[in-house]
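Heads up, one of the protein chains got dropped from this complex, but the rest are sitting where they should.
Going in written order, the chains are labelled A and B, and every chain counts its residues from 1.
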Amino acid sequence: MDIPHAVFVDPFAQMIAAPDLLAQTIWEGFVGGALYSLIALGFVLIYKASGVFNFAQGIMMVFAALTLVGLHEKGVPAFVALALTVGVMYALAVGIERFVLRPLVNQPDIILLMATFGVTYVLIGFGELSFGGDPKSMITQELYLPSGSINLDVLGGRVQLQKLDIVAAAIAILMVAGLALFFQKTRIGRALRAVADDHQAALSVGISLNQIWVIVWFTAGVVALATGIFWGARSDVSFALQVVALKALPVLILGGLTSVPGAIVGGLIIGVGEKLGEFYWGPLIGGGIESWLAYLIALAFLLFRPQGLFGERIIERI
Amino acid sequence: MKTAMMLKGATAALALSLALPVSSALAEDSIYVPLFTYRTGPFAGSGTPIADGMHDYLTMLNERDGGVGGVKLAVDECETGYDTKKGLECYDAVKPKHPVIVNPYSTGITLSLIPKAAVDKIPILSMAYGLSASARGDLFPWIFNPPTTYWDGLSEILKYVGGGSIDTLKGKTIGFLYLDAGYGREPIPLFQALSRDIGFDLKLYPVAPASMQNQSALWLDVRRDKPDFLVMWGWGAMVPTAVKEAVKTDFPMGKFVAIWWTNDTDAEAGAEGAKGFKMLSFHGSGTDYPAFAEIKKSVIDAGKSRTSADEFGQELYDRGVYNSVLIAEAIAAAQRITGKKVVTGEDVRRGLENLNVDEARLKELGLAGFAAPVKTTCADHNSHSATFVQQWDGAKWEKISDLVGPDTARVQPLLDEAAKAYAEKNAGWPARTEPCDNK
Partner (left out) sequence: MFYREAGQFKTTYAADMAIFPIRQDRYGLAVILFMAFVVIPALGNQFLLNTMMVPFLILSLGAMGLNILTGYTGLLSLGSGAFMGVGAYACYKLDTYFPQVNILVWIVAAGFVSAAVGVVFGLPSLRIKGFYLAVATLAAQFFLDWCFARIPWLVNDNISGAIEVPTRTLFGLPVTGPTATPATRYLVVLSIVAVMTWIASNIVRGRIGRMWMAVRDMDIAAELIGIRLLRAKLLAFAVSSFYIGVAGALMVFLWLGAAEAEAFNINQSFQLLFMIIIGGLGSIVGAFFGATVLHLLPIALRALPSTLGVSIEAARIEQLTFMITGILIIVFLIAEPHGLARLWATAKQKLRVWPFPY
């Protein structure tokens, strides 16, 4: 009597009793989901174009944010620092292509995945060496990102929308839309998809693998920079941020590893689902279930639709 | 193929060179003080100023006085990253060099080292952290945690928010935001006991170390529960994120009180909105003391330190200095008691049991008014000194309360019980055999 009531009735009663909290929770979930989808976008980009699961995406995000803030600390004006950071991400893309991807052409995927583990370690060490381990504040003011919040007195209470979150969500959706169009409509997008399918076949029709890889890792680097700016603005820029990237994995599973719109849809579902679950059902089992709830949601999806909502069907041949 | 063979050869050579003896020749007449620090990892924001403070004060003693009692201190840092495994590795690495004292700077590492201290004869100084029950010198002869324990600190915070007495908190709701690790969970038994005895509602908000920077769900809970006061036991990246979230969700900063492990940079993270954020402390802040001027002259300006200009004088930098003051005083006391110049770990243990850093001594050290007096005995390894509350005014900490002692009547019986429970749980906990030097 007690347990079914607590699980199935009480949370909904709470939701109805305090609708402003419900709206706030959904908004927080929405924002969290949009930010997760930004991270997932980086993964999707690289996977779609080179078939590599880039484990280093999280650390690239931290590294990009650190470079931006670190350069600014040394006295470089904000937008110049931004441009320089974009340049650094380009150099990183060239470096990874030259030293990691080129020697490992056509190796099985798991080898490339492991190579990205190596890149992660190198970036952690190098990032700490260059910029120090202390957490730094993101330079939101200098980048003209708004701060403060919009308070809506609706639903019998108060719903707070942080202006920064609104901008973050908007940029996430814009990036997703832009990249989806890029992959579908442009020539380079087609070339990227060809490379993802089969490296050797792409080579044989004259697509320059090296150029494509540089482009794709550079784009992923820029996405990582945007992600880093917004995550860093919410909480400080430090290496503790890197574990957030692991949260993107359930998003990828839900949305499909190769789908750009899937990243945002998956992100929103996971974000909202996770926050609602944590807020209303979490206290029943002691709280803190946010750390694994997303995976549970993703697993449930996996059992019914292994390729995710928008992913390509996995066809196995003997 | 050739590269592969070369690689294999290189790896083999590296593997063979692993039998490197790990010892470095220490000067015969010096006292070895290892510092367990963390300048990397998610807790580096808190660990770096402490490491700098500890290092700078001891170096200053070496420069100005030629060490303690004329014997130089050999100061060494070992990077633990706040990780228990690495902490144990550091401990094993420094043991052959005969350290006279160990400062683990992590409650987790301290808990692992407590059983080893007596066997290896190295005293552990877990200044204002670690196991609160180790204040009982009769049960923990090798563990010291002056000047105050977490349980004392909690009673002091509750006294402050209760307007002078804990009893007025009856019927209120108190939230506890804590790092879900040994450090954050340490005060919970006292908190729960007080909540039962006095009748306030305790709400727990644990922050997993992996999600320190993602606290939005917890602050939604805070908004739902609307606690009258929020107490925080935070560390590392958790603290600035918590301050930011508090500002974001319009939590009244005046009702937000943190334990003494909070730094200036943490409050700065909240920018304008963080004004009114409070923390408990047991020493002054800033650099307006002769000892600090000396540190600046002989260590920082002389290029012997990595402290930056804004770090000098931060709350946690001063904390590190205070820790080193206790280390130096313990060594001096050990030299006094044994008459030896180059003391060992056993001697420093006796020194730690006879600490008497009173106001006169603080003045001699150039730190008049820096902290409350500390006096340890064989039975009381803590001293239960008074603390005070300070408030962030946007640029620095401002003392807003008088020195307040712990609610001993409530805390001591629970402390004794916890110490007894620890000894019982670890069957075979040795009875104290070390003699007492107190007069």
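Everything below uses one rule, namely that a contact is a pair of C-beta atoms (placed from the backbone, for glycine too) under 8 Å apart; a residue touches a chain by one contact, two chains touch by 3 or more.
Given the structure is predicted, the values throughout are model-derived calculations rather than measurements.
Chemist: Pick from B:46, B:62, B:84 or B:323: which residue touches the chain that isn't shown?
Modeler: B:84
Chemist: Given the contact definition stated above, which residue among A:124, A:139, A:233 or A:265 touches the chain not shown here?
Modeler: Within the whole complex, the residue contacting the unshown chain is A:124.
Chemist: Would you indicate which residue among B:69, B:189 or B:373 is in contact with the undisplayed chain?
Modeler: Missing-chain contact among the listed residues: B:189.
Chemist: For chain A, which residues lie in contact with the unshown chain of the complex?
Modeler: Interface with the chain not displayed, on the chain A side: 53, 99-100, 103-104, 107-108, 110-111, 114-115, 117-126, 128-129, 133, 243, 246, 249-250, 253, 257, 285-286, 288-289, 291-292, 295-296, 298-299, 302-303, 306, 316, 318.
Chemist: Could you pull out which residues of chain B are in touch with the chain that's been left out?
Modeler: Those residues of chain B that touch the unshown chain are 3-5, 7-8, 11, 14-15, 17-22, 24, 37, 39-40, 77-79, 81, 83-85, 88-89, 92-93, 95-96, 107-108, 111-112, 114-116, 118-120, 131, 180-182, 185-186, 188-189, 206, 208-210, 306, 418, 425-428.
The criterion applied here is as follows: only the chains that are shown with their structure count from here on.
Chemist: Can you give the whole-Å distance between the Cα centres of chain A and chain B?
Modeler: Roughly 36 Å, centre to centre.
Chemist: Spell out the residues on chain B that touch chain A in their complex, using ranges where they run on.
Modeler: 39-42, 44-45, 48, 180, 204-206, 208, 210-217, 220-221, 223-224, 236-237, 240-241, 244, 248-250, 265, 268-269
Chemist: Under the stated contact criterion, what part of chain A meets chain B in this complex?
Modeler: Residues in contact with chain B: 18, 21, 24-25, 28, 32, 128, 132-135, 137, 149, 160, 162, 231, 234-236, 238-241, 243-244, 275, 278-279, 282-283, 287-288, 290-291.
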